[in-house]
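The complex appears here without one of its protein chains, the remainder shown in place.
For chain A:
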Amino acid sequence: MTRIDAKFAALNAEGRKAFVAYVMAGDPDYATSLDVLKGLPGAGVDIIEMGLPFTDPMADGPTIQLAGQRALEAGQTLQKTLDMATEFRKTDNITPIVMMGYYNPIYNRGVEKFLVDAKAAGIDGLIVVDLPPEEDEELCIPAQKAGLNFIRLATPTTDDKRLPKVLQNTSGFVYYVSITGITGSAAAEAGDVAPEVARIKAKTDLPVIVGFGIRTPDAAQSIASVADGCVVGSAIVDEIAAGKPVAEVLAFVKGLADGAHRT
C-alpha cells in the first residue's frame, strides 16, 4: 500500500473528497517552492502533484510553460526536484507526492536509477504525460515493480474501446482530463463531467480525480462533487507567478481546498 492508497482509504472512511494541488518544483526558485510545498498539507491539500520542469511541455498551456521556464532559469533540475521531496519528507510522512512531468529528463537519468532515487526521496506516484499505454514497458511497468504508482490520464478522446487499455496498468488513481486541450484552458461543466466519471468508474475500482481548468472554490466544489476529488494547477501557479508571498499563495490554496471539501 502506497501513501496514495492509504490517503484514499482514509478519505473514504471520512466520506471526504480529495483535493489535489499542482505546483511546479523550483518555481520561482528552490527555497520559495519548498516553502509552498511544505505549507500545502496545512492548507488542506490531500495529495501534492509536483511538476518536474521540462523545456518542451507539449501538453501545457502558457501558465505552466512559464512556471517551468522560471524554475529552469533558477537552476531547477531533476536532482533538485528529488531533493525537494526528500526535504518535504523530513516533516511530513503522510501526504502523497506525485511527480508530474515529461519522459525525457527521466529517460536521460536512466529509468532504473530514477526509480530507486524517486522511491528513496519519498515520491509515491508518477504522471508522465507523454507515456501512453502503448509505451508501458518504458516506465510504467518498471515503476509499479519498484513500488511506485503510475497514474494515467484518461481524456474525452479515450473511448470505451480504449478505456480498458488505459486502465490496465494504472494504479493509485485515475486522472480524468475533463477537456480536450492543454492545462490552463477553460473548465468543463460538472454536468458534462459526471457521466464521464461514471463511465470510468464502471470499469475500475480506482478513485477518479478530475482536473484541467478548475480555478475557483465553487468550481472545485462542483467538480469534486461528481468525482472522488479534483486537481487545481494553473490557478495556483498564477498566484506564484504574480509574486504573492507564500502565506497568500497558501491562503488561496486553502480556499480551493475548502471548496473541494465542502461536498
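Descriptive notes on the structure:
Quick note on the criterion: a residue touches a chain if its C-beta (ideal position, glycine included) is under 8 Å from a C-beta of that chain, and two chains touch if they have at least 3 such contacts; residues count from 1.
Simple rule for what comes next: contacts and distances are computed from a predicted model.
Taken from the listed names "Tryptophan synthase beta chain", "Acyl-CoA dehydrogenase", "Phosphate ABC transporter ATP-binding protein PstB" or "Response regulator receiver domain-containing protein", the protein name that UniProt assigns to the chain not shown is "Tryptophan synthase beta chain". Annotation: of A:Ala154, A:Ile209, A:Ala224 or A:Val249, A:Ala154 touches the absent chain (contact as defined above). Between the chain not shown and the residues A:Arg16, A:Arg89, A:Lys119 or A:Arg162, the one that touches is A:Arg162. Within the complete assembly, A:Arg109 is the residue of A:Arg89, A:Arg109 or A:Lys244 that touches the hidden chain.
Mapped onto chain A, the footprint of the missing chain covers residues 53-62, 65, 69, 72, 77-79, 102-109, 129-135, 152-159, 162, 166, 177, 180-182, 185.
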